[in-house]
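As structure tokens, the structure follows; a few thoughts come after it.
Missing here is one protein chain; the remaining ones are kept as they sit in the complex.
In this document, chain identifiers A, B and C correspond to the written order of the chains, with residue numbering beginning at 1 in each.
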Amino acid sequence: MKLTRRDLFTWGGGAAAGLLLTPVPWKLLDDTSIWTQNWPWIPQPAHGPVEVKNSFCSLCPNGCGMRVRMAVGWPVGISGMPHHPVNQGALCPLGFGAHQLNWHPRRLRQVRYHGRASSWTEALVAFQKACAAGSVAIIDGYPGRAASSLFQSFCKQHGSYGVVLCTEERALGPYETWSGVPVTTLGYDLENTGTIVSFGAPLLDGWSAPGRFTRLWSERAAGMADPQLRLIQVEPAQSRTAACAWRWVRIAPGSEAALAAALARALREEHLAPEDTPMPPATLAESAARCCISIEAIRELARTMVARGPVLAISAESNSAVAALNVVLGAVGARGGIVCRRKRAESYAAADSLTGSFSAVLIDSSVPADFNPNIDAEVFRFAGWEGGPGRADWLLPAPGFLEELTDIPTAPASSIETYTIAVALAPPPPEMRSAAQFLAQVDPSAPLVEQVIHARCGQLFHARTGRLKREQSTAVSALDSPEMLKKELCHGAVWVDDPPRAGGIRCRLREWPQPSGAAPCAATWTTAWVPPVLPPLATKLYQESVLRETPPRSAI
Amino acid sequence: MSRSSMTFGFGFLTALAVGWFAFPYVLYVQRAQPLEFRHKTHADKSGVTECKDCHAFLEDGEFAGIPKTETCTACHADRIGTSRPEARLVDSYIKKGQEPAWLVYSRQPANVWFSHAIHTRRAGLKCAECHGAYGESDEVRTYEVNRISGYSRDIEGQSILRLRSAAPNGMKMSDCEDCHRKRSIEVGCLGCHQ
Amino acid sequence: MKARYGMVIDVDRCTGCGACMVACAAENNVPPAAQRATARTGITPMLVHKVSDGAEGEDRREAFLPVTCMQCEHETPCVTVCPQQAVQLDPATGIVMQMPQRCLGCRYCMTACPYHARYFNWWDPVWPQGMEKSLNPGVAVRMRGVVEKCNLCHARLHAAQEKAAAAGKRTIDQHDYAPACVEACPTGAITFGNLADENDSVSRAARSPEAFRLLARLGTEPKIYYKSKRPWVRALAEPHTAQSRKEVQHG
Partner (left out) sequence: MASAVLTDRRWIARGAERTSSARFALWLAPWAALLVLGIYAAGLCLYYGLNQTNMDNRFAFGLWIFLDLSVIALGAGAFFTGFLVYILGRADLKPILNAAVVLGFICYSGAVAVLMVDVGQPLRGWFTFWHPNTHSMLTEVTFCISCYLLVLTLEYIPVLLRNRQLGKGQPAAVFEYRLHHLVPVLAGLGAFLSFFHQGSLGGLYGVLRGRPFAFREGFSVWPSTFFLFVLSAIAVGPSFLMLVTAAVEKLTGRRQVPRELLRRLGFISGILLAVYVAAKSIDTLIWLNVTSPSVGFAPWEHYAYPPFGSALLFIEIVLFGLVPAGLLIYPRTARNRRWLLTGAALACCGILLNRFVMTVQTLALPTLAFDEFLSYIPSWQEVATFGGLIAYGVIVFSLSYRYLPLFGQEKREATDVSGR
């Protein structure tokens, strides 16, 4: 018998009917939908035990304390360290995504010479040749670390050492010029201030260690009609800080110095400032015109700011007029003003003031990516990530976030001395080397970072001052060995010096200073940010929402 | 019995045969475990009686799962006997300090959150109630994985009809639900999912 | 004993830094934006809005308003509309639970939510090579084509429950459970707690005269409260008139 098409149809019909009574269709239905729940191309988190470790952020010189959640040996989450004396558990938005930076596509993974792939040996040879040919300059963006001291001792033989200070410290520059006290020893005694007049400083937007002022503000000022801590923001546009400030004074762009002078004059005319303080040359009318606000407004502002003391003026960038205003206000060296920390740090040469002829410039990875040395020499730049605008002949891959052991000196502009240690939590990729390790190869006699840190712990222990701050704080004198001190510091404890005495810094001004210093830059959250890239999750802030404008330096 | 109805019936039967007997073989792939581990032998030789002696909890209540090789090293620092698996264990894992890539029969997908602590300590379940008396068995079962969903066959249950026999009889969501319903325990989706 | 978890967000303390948004994304394995993603196709379970009183010039006032899932308690819009129970209101915790693995991706819940607190995965999640190591093991990654939203960091609740069980306790220690945004906020503007507990600081704050809820008149009983001393901020609770709303936009 021959099969007809109709037979085929009937057979198919029977098969279809039968199939419905088997697991096939139902199991397939179920399994395909389960497949959509576990698509092989969707990454899944690793299985494994989770632990929390204390560490410190090394992405900018503020060294905020962090608690890092680790799963299967990798950082998977970051939160603030509540007991940290400076940032008090607060972090900037970037800190929370920083643990993903090490996998950023822009991560620098091998030595680059003028853009093409090279090797450490070649870089080493080139650098040694440079050392032999002449003197080298080493530029550091985070002075005071063990690594920094290694740089300095290297420079003693081979050249000169310069630092790139962060804006907060640069803003303290005039006081150093007038008093001789290095900026790295100066700090703002915010905790005891009654009124802060900020000349465009982004106090609530990533200024200094983010936690320090925001915590203070939220406890003493936020939303209060008559706050304990009065924040007066002087700014052309309504920045975040201006929006949150107790008062926002709107002035013409670039007229900060003029307003400072006007305020000083108003204070003198209203007899709110001592007679021996200098009188600015410009009349109130002139300044008022310059700032586009009325004379009455200036007088009124002067009266309000002294109404609740101590009063302190803060500028975004170095601004001699604002500094002079502080002198007039008597805020320099006074409680709640500009104070000098106990341990007097040395003063460093600013990187861009380095002169003379150099055969090579070595730039540490702590230097902001947009820094350009104004020295005509071969540039060896250490960096964790590519894409910085800064000039470089050699790009040398440095360890990334939480990948190297480093010590954390006092945060810029902090009123108290602190010291602690950040241990490496994640293994760096094999190719990575820090500047210190590189120099150790050039000059094998130099000590290692570990040894310097060990020595520093020894000194701290024998100085017997200050306390170790953890959940509860213990006096250093109560510890019984430097090793114990070191161990504590490595596990998240922070050494805190006794609070500074008032005084310690004097500024006398014969006459009102010539306007100096850069115009205040629009400093925001990324000013102190060192890497040329941002944590990928920062897209939440400027791409997936309109909360932030795209930061200029980012390369996502 | 007309011709057409015969052809129909023939098609019907073919489908049944294929669906019930051939299909499971096509659906599941068999994989071998990296090592030959005998629970019973270990229990007898080492005198271990409790599951938790080897499958321990971390202090935060997290379940540690399969012991790491250092646990084995206690006895197997050097070869015991001359069997080939023994040799493999010592040479390629213990000496190298590597972990065998065990295929976990009861591994749930990433979207499931299961706390052994809650089920054993609070609810007082015995391990065998879900995992079966595997601790007393003296052989390594072959690991079967579903080609499409990627689930271990232990999750879906050995019987394709999902008829309940002795444990392990499946660890699918419906199995969890049945048990919870029996004990009248109310948890929402995210009580067990993450 | 049943809990009703909720938040009180002090708008006066919010500086709009965005730490909560990043911390939330990191905690919940939300991927970084796809190339073509925008403010309208991104995934921000916690989203800070910039709002203003509509005035211009020096007397213009601005504030920042973090918006997340409001965990509506009554006639929860998204729960009632979901055709296949991918969303439910957990009676034990009061958390509105979204189940991406059950979700069909019909997006009906998104049209139902007046707060726009639900987000669709328009793209498959992609992390740069190797970054999957940095994913939080407590949260499953979502695939494209499903809706997600704030689950009040449910992974943290799980951890707290497991810790309690290991210690032989039946209920969790409240200190063990707080969402990532609460922990992250540098000014402590977001407080989290159990509204069912009369003496809990959050339920006390929620009863204060300065507290308000967004679109409360819709009758969905949201469990996220806001508070502010500024009347114009409290006025944001109600829908504006078209006129002032335009000002708010163009400010």
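Basically, contacts are C-beta pairs under 8 Å (C-beta built on N, C-alpha and C of every residue); 3 or more make two chains touch, one makes a residue touch a chain.
Everything numeric here is computed off the predicted structure, so don't read it as measured data.
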Contact set of the excluded chain (shown chains only): A, C
Absent-chain contact - pick from C:Ala55, C:Ala92 or C:Ala235: C:Ala235
Of C:Gln85, C:Thr171 or C:Ser201, the residue in touch with the unshown chain: C:Gln85
Identified contact with the non-displayed chain, of C:Arg13, C:Arg102, C:Lys133 or C:Lys227: C:Arg102
Interface residues of chain C (partner: the chain not displayed): 34, 36, 38, 40-42, 49, 51, 65, 67, 75, 77, 80-86, 102-108, 110-116, 118-124, 144-147, 214-215, 217-220, 235-242, 245, 248-249
Residues from chain A at the interface with the omitted partner, ascending: 6, 29, 32-33, 35-36
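Simple rule for what comes next: only the chains that are shown with their structure count from here on.
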Chain B-chain C separation of Cα centroids, rounded to whole Å: 38
Multi-chain contact sites of chain A, meaning residues that touch two or more partners: 37, 44-45, 47, 50
Touching two or more other chains - residue numbers and ranges from chain C: 101, 138-141
In the complex, chain B residues that touch chain C: 57, 59-62, 109-111, 113, 115, 117-118, 121-122, 186-191, 193-194
Touching residues on chain A, where the partner in the complex is chain B: 6-7, 10-19, 21-24, 27-28, 30-32, 34-35, 37-38, 40, 44-45, 47, 49-50
Chain B-facing residues of chain C, complex: 85-86, 88, 90-92, 95, 97, 99-102, 138-141, 151, 154-155, 158-159, 161-163, 165-168, 170
